[in-house]
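Below is one structure, written out as structure tokens; comments come after it.
The excerpt is restricted to a subset of chains, each kept in its original location.
Each chain gets a letter, A, B and C, in the order it is written, and its residues are counted from 1.
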Amino acid sequence: MKVDGDLARQVIRPRLRESHKGSYGRVLLIGGLYPYGGAIIMAAIACVNSGAGLVTVATDRDNIPALHAHLPEAMAFDFGERDRLLDNLRVANVVLIGSGLGESDAANQVLNLVLANIRPDQNVVVDGSAINLLAKKNKADLPECHLILTPHQKEWERLSGLAILEQTVSNTQKALADFPAETILVAKSHRTSVYQSKEVAHLEVGGPYQATGGMGDTLAGMVTGFLAQFASNDRYKAVTVASWLHSVIADDLAKNAYVVLPTRISKAIPSWMRKLSL
Amino acid sequence: MKVDGDLARQVIRPRLRESHKGSYGRVLLIGGLYPYGGAIIMAAIACVNSGAGLVTVATDRDNIPALHAHLPEAMAFDFGERDRLLDNLRVANVVLIGSGLGESDAANQVLNLVLANIRPDQNVVVDGSAINLLAKKNKADLPECHLILTPHQKEWERLSGLAILEQTVSNTQKALADFPAETILVAKSHRTSVYQSKEVAHLEVGGPYQATGGMGDTLAGMVTGFLAQFASNDRYKAVTVASWLHSVIADDLAKNAYVVLPTRISKAIPSWMRKLSL
Amino acid sequence: MKVDGDLARQVIRPRLRESHKGSYGRVLLIGGLYPYGGAIIMAAIACVNSGAGLVTVATDRDNIPALHAHLPEAMAFDFGERDRLLDNLRVANVVLIGSGLGESDAANQVLNLVLANIRPDQNVVVDGSAINLLAKKNKADLPECHLILTPHQKEWERLSGLAILEQTVSNTQKALADFPAETILVAKSHRTSVYQSKEVAHLEVGGPYQATGGMGDTLAGMVTGFLAQFASNDRYKAVTVASWLHSVIADDLAKNAYVVLPTRISKAIPSWMRKLSL
């Protein structure tokens, strides 16, 4: 699949006049456990700026003031409140878990709770440390759902068993077959590729100015925001375009920046999506 | 009533040279209870940017740092401090209750406290979850005061008993008659209308780029800010123009944004009000 | 005294090449007690942007995260730490007390501590609620020091005993004579005047777009910042120019704003001071 502005325009459709925030998805973002609070903040900023309708964050309670200092638009609760987590999980059409989750017992428990309660119609983006936690689980036990994985090379090694040098397209496709049908893989590297079944899209954008902390959290938030709005049309295209746009914006900002801060990308999302929706 | 720049100019009058912040209203905003802290922050940002003279927020104590990180201009106290709440209620000319209030017992109690202590000369804007709480009360028990309701369609259904498809102008006007005389209704939808007695104003602005979390909180804050300054002139026109300007700004920002973040609207209020006051 | 750009240029001198932050003053700002945390934040933002060398804030401990979210440049400690307060008081060349201080017993105690420990060579700016607290004290007990008072009309009524309508220049000058010699009075109104002994300067700037919460805190912070740097030259001119510039900036911003937010003024201070220093 060629990934360019034309594909983006297929995904980022003008919004219907008669719609409301519920039309653009309900998202639950889980992560930002101490000492990684900033990660879920960056994912949330990206997700809201991508246009997700209603965004709720489950994180450390201590992390909420900083989140709200950036983004009063997101609701936020203590990830340890099991009932509230289940309530929010139930109504979400997309769940992101892993940005700044860490690998503590508490992190693993909340991941298990998500996996045990997710429904086949729901999208689950698994990012960062949740990928490492997932790598220790039996793939056969994964629930039926729309799974999206966003590992970098080392995380994919842990998850797939493929050493980085073995991560060819065909090996990756074979490894992906062990996951639930139609699982989408965003294989992050200096040239990110997006896989689903026999499909693969190689992104020809992005650069080393993106090599800074929080870049992946921002990508995960964008993918989540795109799924919230566009999954019902074509899930794979939505994830691919989100990944592409993330780097397109970075390329543009890098004309004037040696390093591109993740939050700068997020602020530019609405204007780029506007241009691509015309 | 035609709603346009001419009406706005009737409402947004140049300020008198000899005036002070007390001349522009004392506002009490109640809401932002866990896990909805951001909602009252957005309402407060909108209210201050609309020109309200003195703005005080009653919220969760844990929510104050994030509020002040955005808006040191607002005072803020723990909503559970009953005496302080009553003191602030007494001196307010406009009270907003409901943005991020939730529907807990504590939320209901603070709403009851407001309803029990409000005076006939005071304005009360009831928004969000406070509308749902109000729906469970007997309308005959509502206190005499200047009531402003800002429901979206589902909230109006709960409050009026009118199913969304039955929410015609005439049905809505009939339902509105059950509320205290001269109650103003901002009936939010993809085409918001503002009602009072036999008056109705249909707004021909706004669009689906506004379908994002916090948009209603921002509108409620603007309505409150306009009432703080302009209610003594014509309350209905003030509410109508606030609602109109909220969407006019969104329309303008949407030229460069696929989704319009609520806080972006608030930042643009002072320059728009300036233009309309000339 | 004519107050204009020429006077401002006399005060805002180019900095000497061989200098360090200690050359530009050590400031202690006391205030922002619950529920008025934002007030001292605004004073601090104004003070740092005015060029004060080292700024320390004594406030509620709970208020420090929001302060630092705006202004990591300021140090901040719990106002209840008596020893630390005395240490910081000792090394300060200017102390501001009162912005968001409130009138609680704790507020009065910290004011008493300042008055009991201030030295004749130190400047003390008394603002907001500290003026009300001062009004209850015996003027004869005021310590010898460089006192600067920044009341609005109602506060000046409380402090001087002059009803607002009686606040003529000559009455105000007479009332001022009850305070320590060379006390400076910034008499805030829609036309602010600055007094010292037989001097009076009427500001011909400012407007009703400034009638919003926090405007006075920002003025107090600017006055403090100017004293920190320029008091050794001419204290009265420094205070007058700070008061003038505060409104000059507001006038400029008001060309594009119906209401001018205090923090917007502060952000513009460095560029205005630069222009006036050339």
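Going forward, a residue touches a chain if its C-beta (ideal position, glycine included) is under 8 Å from a C-beta of that chain, and two chains touch if they have at least 3 such contacts.
Model, not experiment: these values are computed from the prediction.
Asks: Please state how many copies of the single repeated sequence make up the complete complex in this structure file, given that 3 appear here.
Replies: The complex in this structure file totals 4 copies.
Basically, only the chains that are shown with their structure count from here on.
Asks: Is the contact between subunit B and subunit C built from the same residue numbers on each copy (over half shared) or from different ones (under half shared)?
Replies: Under half shared, hence different.
Asks: Which integer distance in Å separates the CA centroid of subunit B from that of subunit C?
Replies: 35
Asks: From the C-alpha centre of subunit A to that of subunit C, how far is it in Å?
Replies: That gives a centre separation of 49 Å.
Asks: Mind pulling the residue numbers of subunit B that touch at least two other chains?
Replies: Those would be 65-66, 69.
Asks: Subunit B touches which residues of subunit C in the complex?
Replies: 34-39, 41-42, 45, 62-63, 65-66, 69-70, 152, 189-190, 207-209, 211-215, 254-263
Asks: Which part of subunit A faces subunit B closely enough to touch in the complex?
Replies: 12, 15-21, 23-24, 48-56, 64-69, 71-77, 84, 269-271, 273-274, 277
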